[in-house]
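Shown here: the complex without one of its protein chains, the others still in place.
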Amino acid sequence: QKLKLDSFGKGIFNSVAKDSTWSMKFGLRMQYLTTIGLDADENSHFDFDPNNLKTDTKVRRYRLKFDGFVLSPKLKYKIELGMSNNDTGSANEYTKLGPKLILDAVLKWNFYKNLELWAGQTKLPGNRERVISSANMQLVDRSLLNKEFTLDRDMGFQLRNHHTIGKQFLIREVFAITQGEGRNITTGNVGGQQYTSRVEVLPFGAFTSKGDYSGGDLKREPTQKLSIGATYNHNDRASRQRGSQGSIIEIIIDNDKPEDDVFATTDVNTSFVDFMYKYKGYSAMGEFAYRNADDTKLGSKPVKVGKGYNLATGYLFKNNYEIAARYTQIDYKGVANTTEQYTVGVSKYIVGHALKIQTDLSYTTVDYASKGLQYRIQFEVHF
Amino acid sequence: QKLKLDSFGKGIFNSVAKDSTWSMKFGLRMQYLTTIGLDADENSHFDFDPNNLKTDTKVRRYRLKFDGFVLSPKLKYKIELGMSNNDTGSANEYTKLGPKLILDAVLKWNFYKNLELWAGQTKLPGNRERVISSANMQLVDRSLLNKEFTLDRDMGFQLRNHHTIGKQFLIREVFAITQGEGRNITTGNVGGQQYTSRVEVLPFGAFTSKGDYSGGDLKREPTQKLSIGATYNHNDRASRQRGSQGSIIEIIIDNDKPEDDVFATTDVNTSFVDFMYKYKGYSAMGEFAYRNADDTKLGSKPVKVGKGYNLATGYLFKNNYEIAARYTQIDYKGVANTTEQYTVGVSKYIVGHALKIQTDLSYTTVDYASKGLQYRIQFEVHF
Partner (left out) sequence: QKLKLDSFGKGIFNSVAKDSTWSMKFGLRMQYLTTIGLDADENSHFDFDPNNLKTDTKVRRYRLKFDGFVLSPKLKYKIELGMSNNDTGSANEYTKLGPKLILDAVLKWNFYKNLELWAGQTKLPGNRERVISSANMQLVDRSLLNKEFTLDRDMGFQLRNHHTIGKQFLIREVFAITQGEGRNITTGNVGGQQYTSRVEVLPFGAFTSKGDYSGGDLKREPTQKLSIGATYNHNDRASRQRGSQGSIIEIIIDNDKPEDDVFATTDVNTSFVDFMYKYKGYSAMGEFAYRNADDTKLGSKPVKVGKGYNLATGYLFKNNYEIAARYTQIDYKGVANTTEQYTVGVSKYIVGHALKIQTDLSYTTVDYASKGLQYRIQFEVHF
């Protein structure tokens, strides 16, 4: 005898207490990725000798997810654990030498009208690409902009609100105070806290099924939908090259106990402007990012300052094949070069984002000279 | 359609086989902790400049729990996995450089009358505070006594018995033979085994819902309840500063294969006397600990010998708010100082220990001079 459950893609274990005191949905998802890369030679030419190809196959992401409510639907929780070696990142003395298994562990309390207080570890309201789940991407992976500028996750508090002006003009506001050191740090805060504000306007109302935070127009919006967002982030006395992320700028005093280490710190500011547009299977997304620091020369690994932008667009055919393209440009100051990346991709959504095959091809240049080619194919299954 | 489950706090997945050949309860719990600390300066004064505050926010504990029986209710099992970086401790070459995910993995076989044989890894019958689950604590965390003297977990066997004299005078006995190296060690035993004996007397009978191993009198015992316990532990040729715990005393020969390393060892003895008292919302708990070693000068990090005690008390109001206080004193020999800690705390038990907010403030002195202040606030949810 077997338990009878919901259709595929809606969670493995979807339960609610008989007395409605809590609920839980348990999900699981995984991504298999194969990458074939070719680096240009010193003359920026590509030599297509099979021996020059770099291949890489791996479980890119493997996640366990738990979400639901406690006591009342007004108190929700979300937990996500990563199990693949790519998920758990690099262990170091600031994470007790352990893998970073916990991605999200957050409580969301709707304490008044539309106001929600979030507490715990989760994504900051940074660039749109990052906040879109890695399960719901339009291309095989996020852009270089995200890699270089994302605020990623942090521990702390977020206050969220939304309201509608007139019939459908939707505005969302988020303000976050967080530790500023990134996820899974066990040795406490360095310098001051990190402050993040974000405003979004959706002049034509909410997207179908939260489509403003999902790649591709899988819901084929019958009317035009647009979201424009802007984020400002201030990391007070940050210790890392990308604020809360990346390598440590410099360790000044290395103690026996890592929680007593002393770091070079400087204030780091990061801003984003981004948008998402969808209409009848057509989608476009763009992001602009800018980072600066009070002291851009500090330490042996100074803060990476500069700007970047990207633009992605795609069209979903009736047969649930999608073609998409993306252009990304990164300009880091000091590091005197411009990186550009052109990506084209094809996706087959078998059961939406829950079961899909995606493939893309990227061409990267540095200062307008060829640097690398990369072909990727990825399979996603999401229970 | 959703599965219909039990009320909140009783496990996520509570199941039994149709033919009663096994059962399993699956639970999950997490603790979010924020700490704000202030160290005294060299003159033992506190300078309340915000820049001097040390803050730390983290997922303190994140656990998956499985328990139930196999074949017959007389053969029970308990498994607890830790997922937070604080849970998985520090990886080292004696744990295959891996995180210590497994907390408990133990079988409990009731083979004759009240006799139970336990096999596997679990907590030793050491000090009461340690054996109380970290989910059921009266203050935000355990005392300094526990930190310095606990026997914690180990791999091996425990024999447990209990009997009642007269109407209600309950006596419990435990004897354990374990490896003596602590949890999750993959490189085998060093020196001899570790032997632990514990006796408990409960003159007024068992506490309601195992309240002798739960912080605070949440069950508001209608009649007085008391438990007095005493533990004696002998670690034959121990290799660590606190017997089976803490830093290695000294590595004499460091081999390529960590299982062949040779260590400085000496016999270590640890004793505890403790009690728990509860009556109508009032509770008191006390512990005394004493550690000695055959050779107290051995190695570059000799065994930490000395004594400590603590006393905690609390009262639970009708509205499920509790106020509690704790005093702890630690005296290590050789290390010529006395550490004292005063803690006061307030807890709001929303759904008993399963959903609660706790906060406390601690003041620590060393040799009667101010050393540190620490404020903590913690949220616990326990499915």
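A and B are the chain letters, set down in written order, and residue numbers restart from 1 in every chain.
Basically, a residue touches a chain if its C-beta (ideal position, glycine included) is under 8 Å from a C-beta of that chain, and two chains touch if they have at least 3 such contacts.
No experiment lies behind these values; they were computed from the predicted model shown.
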Determine which one of A:Asp56, A:Asp254 or A:Asp294 touches the chain that has been left out.
A:Asp56
Full-complex touch with the removed chain, picking from B:Thr34, B:Asn136, B:Thr150 or B:Gln179, is B:Gln179
Absent-chain contact - pick from A:Tyr232, A:Tyr315 or A:Phe379
A:Phe379
In chain A, positions touching the absent partner
1-8, 12-13, 18, 28, 30, 32, 35, 54-59, 62, 83-86, 88-92, 99, 350-351, 355, 379, 381, 383
Hidden partner sits against chain B at residues 1, 3-4, 6, 13-19, 21-24, 66, 70-71, 77, 79, 81, 91, 95-102, 105, 107, 119-121, 155-156, 178-179, 184-189, 193, 259
